[in-house]
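The chains shown are only part of the set, and none of them has been moved.
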Amino acid sequence: MEKINYKRSEPRLMKGNEALAESAIRADLDAYFGYPITPQSEILEYFEEQIPIRHGKVLQAESEVASINMVYGAAGAGARVMTSSSSPGVSLMQEGISYIASAQLPCLVVNVVRGGPGLGTIQPSQGDYFQAVKGGGHGDYHLIVLAPATVQEMADFVFDAFRLAEEYRCPAMILSDGALGQMMEKVELIEEGQFPKRNFSWATTGKPATRERNIITSLFIEPEKMEGINYDLQAKYAKIQKNEVRYELVETDDADIILVAFGLSARICQKTIELAREKGIKLGLIRPITLYPFPTNIIKEFADKAKFFLVVEMNAGQMVEDVALAVNGKKPVYYKGRMGGMIPTPEEVLVEVENIIAKQSEEKR
Amino acid sequence: MLKANEIIFAGFGGQGVLSMGQIIAYAAMIEKKEVSWMPSYGPEMRGGTANCTVIVSNEKINSPIVSRFDSAIILNQPSLDKFEPAMKPGGILIYEKTCLVNLPTRTDIECYGVPAIEEAVKLNKKQVANMIILGFFLAKRPLLEHENVLKALKKVLPERHHHMIPVNEQALEVGRKLAGEMVLA
Amino acid sequence: MIRGKVTINSSTCKGCELCIAACPQESLALSKQINLAGYRYAELAKDNCTGCINCALVCPEAAITVYRQQKAKKSVTTIGE
Amino acid sequence: MENEIQDNGLEIVYKKPSTLTDTPLHYCPGCGHSVVHRVLMEVVDELGIQDKTIGVAPVGCSVFAYNYMNIDMQEAAHGRAGAVATGIKRVLPDKYVFSYQGDGDLAAIGTAETIHTVNRGENILMVFINNAIYGMTGGQMAPTSLEGMKTATSPYGRDVKLMGYPLKITELLAQLPGALYVTRQSVHTPNAVRKLKKAVKASFEYQKLNEGTCFIEVVSNCPSGWKQTPVQTMKWIEENMFPKYPLGDIKVPKF
């Protein structure tokens, strides 16, 4: 993935949700459509406060179903547009997201995940990983999924998400969680005016005499044509997989045990590494930043070196499947997680690591 | 000073626990320290318990979630019951005197009961009790420069309440003084 | 005038003062004390209650029980009318 | 706790209905939700239908209604209480079924379910708490928020041309042939509560007739969302809500 050096403002202390919203305004957002839901209502509230006195459009929709379809319309009209919600609301958007992916429209969907399933809790969770990366809607499609781990990334990834979405005509998602949305950290925001708009030749802006009419649709009633669309999509995904993978390596150089974790869990794991190294356990962390495209290759590489992998998630074990697919049987892949709004502690992750080590050395004996 | 100070602010909604935490966080940021502020949020927003965790550190903060604390500011009984056991030995626990029925019992931590409400009433602004406690805390744990705390106060207080800055400053001072007078709870 | 009385559950009362506003006799007032949930609660402050049940009707916490001087032979109900 | 008749010649003329549980209500001080809960349970008590009544709670501040009402209840997804109640009533046609919903739930995300439930004349009671705000999520604009009203998502006041007009969904529903009884009540005074209770009782009695949907809007308050004391809210209801949402029966059954 491309790395751009933007000019940034002085550091500020901001909530993740607000940093994300402010960043979107600075990314020259044309329109936001959304519906309140904890723990992300601050995003809508921030826009309702700022957009009228700055630039862009904001509308509180009657529901998440309406929101995502407003996004579809505005994106189809060539606008830079986003919505945000939390788990139940994002489930309601699945049909719309499938349409957007199929019609190949760029946009940003933010999911500030909370504990599920059902109404669940409003505490942080990563239970929507599968929905985000496998496609919770119908048919074969993908979102480009970015997983921030800090308030700084909540802000920055807005730019990345729009850049990728627009480059690939593909909806992008920021998969965050309640803790990242609600917490305040220092953030150096990208300054306004550095992120130019593209001119989309396919957008429905009114057909001038000089071009064919533009049509935004996902309907191709002949299956041969629909298959063609699917081949196009798959080719695009292959390209994204090739070019846009992003991850972070933490103390992996000498590590013989690899933690894999994203978002908030990855920060927990960093603390675990600290604790482990104090005890002489050589832990390292692979933090997928793009969940789709998934950093399969780097994990594959480490499958040769590491003794085992431990995937730490705030869910019942979802990304662990993608890690196992990457490792492909070369080394054991374990899972440790908490669910329904609970957050694993660095200490309990360490205990898990130690238990596995003990078990493995026992097996050897 | 410690590498990091992990502080919990807890009480009822409306007692100003979240803004206490924010003032610390802002001041730390002004001092170019690393900082994170994490609220507990919930339907309890509307009454019930509210709390926030603040980490002030000289190094990059990895986990913003902590389960053991160096410092605690406690403004009601349920919070004491919940967080007293989570204190690290040697930590400091400060509570508002009139808000508790059962007092803290741990002996491996410093505990102080501050008559903040009483003092606030003296200042004719019951709402600044939290600032008195904050002043007290910062006197006992001088994590941050006073002037930066004042700057932070201005940040956290909404514009429309800026006329209340003086009384808040006064309250910080009252707390600071109380701390000087008080050696152990 | 009919004689009445109210008792108020001081632990569930949230001190919203709706009963106080609704009482035609101005019989009610907030306590000085706070309860465990941190609220000052309503109390019968004067002895002029008529048992009109207005206060109970508006009390969100169903914290108020109202008593009234026994009349001829009205059967007891739990109902507000 | 108390004896029904006291030694001193006083008799109990009002007490908490027995179908209300002892769980302390989680609502903010002075919130109208609690009053409506109590009234509902008074009627269930009075009609002796605890064993025949099934309630549906929404997503909104009243999401926990089932903690307080000592009857069988279901918690519906946001906006879908009408559909959930339909599902229950269709398979248990002899039971009393009611839904309980806020204005965001019933009149924003649940608009389609609300309209079609009433249009089918489902034989249920729908209780609609109009507090002109999204209470639970922290005071955002609701479809019923008044023109110019400041909320967390209309910080400069509701601009009706951009954000929509206050939606009088009750008036719309009254026009559907499936609606049997449609009324707007309130909780702002003791008398209003008395009338509300009458409406609730009538609705349960109509439900036996299988002649259509009963719909009760309750103009209520949200001290937290409105940033007013409870006593102020009651005044604000009168001065600001009633001009837009006037009280009274909008449709009564003709027999």
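Order of writing sets the labels: A, B, C and D. Residues in every chain begin at 1.
The rule is simple: a contact is a pair of C-beta atoms (placed from the backbone, for glycine too) under 8 Å apart; a residue touches a chain by one contact, two chains touch by 3 or more.
This structure is a prediction, so every number in the text was calculated from the model and none was measured.
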{"item": "Overall composition (this structure file), stated as a label formula", "value": "A x2, B x2, C x2, D x2"}
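Here, only the chains that are shown with their structure count from here on.
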{"item": "B-C or A-B, whichever has more C-beta pairs in contact", "value": "A-B"}
{"item": "For chain A paired with chain B, centre-to-centre distance based on mean C-alpha positions, whole Å", "value": "34"}
{"item": "Averaged-CA centre spacing for the pair chain D and chain B, given as whole angstrom", "value": "40"}
{"item": "Per-residue overlap in chain B, given as positions that touch at least 2 other chains", "value": "43, 47"}
{"item": "Per-residue overlap in chain A, given as positions that touch at least 2 other chains", "value": "38"}
{"item": "Complex interface listing, chain C residues touching chain D", "value": "3-5, 7, 12, 14-18, 20-22, 37, 39, 51-70, 74, 76-81"}
{"item": "In the complex with chain A, residue positions of chain B that touch it", "value": "22, 25-26, 29, 34-39, 41-43, 61-65, 67, 155"}
{"item": "Residues of chain A touching chain B in the complex", "value": "11-13, 38-39, 122-123, 178-179, 182-186, 264, 267-268, 270-271, 274, 343, 345-347"}
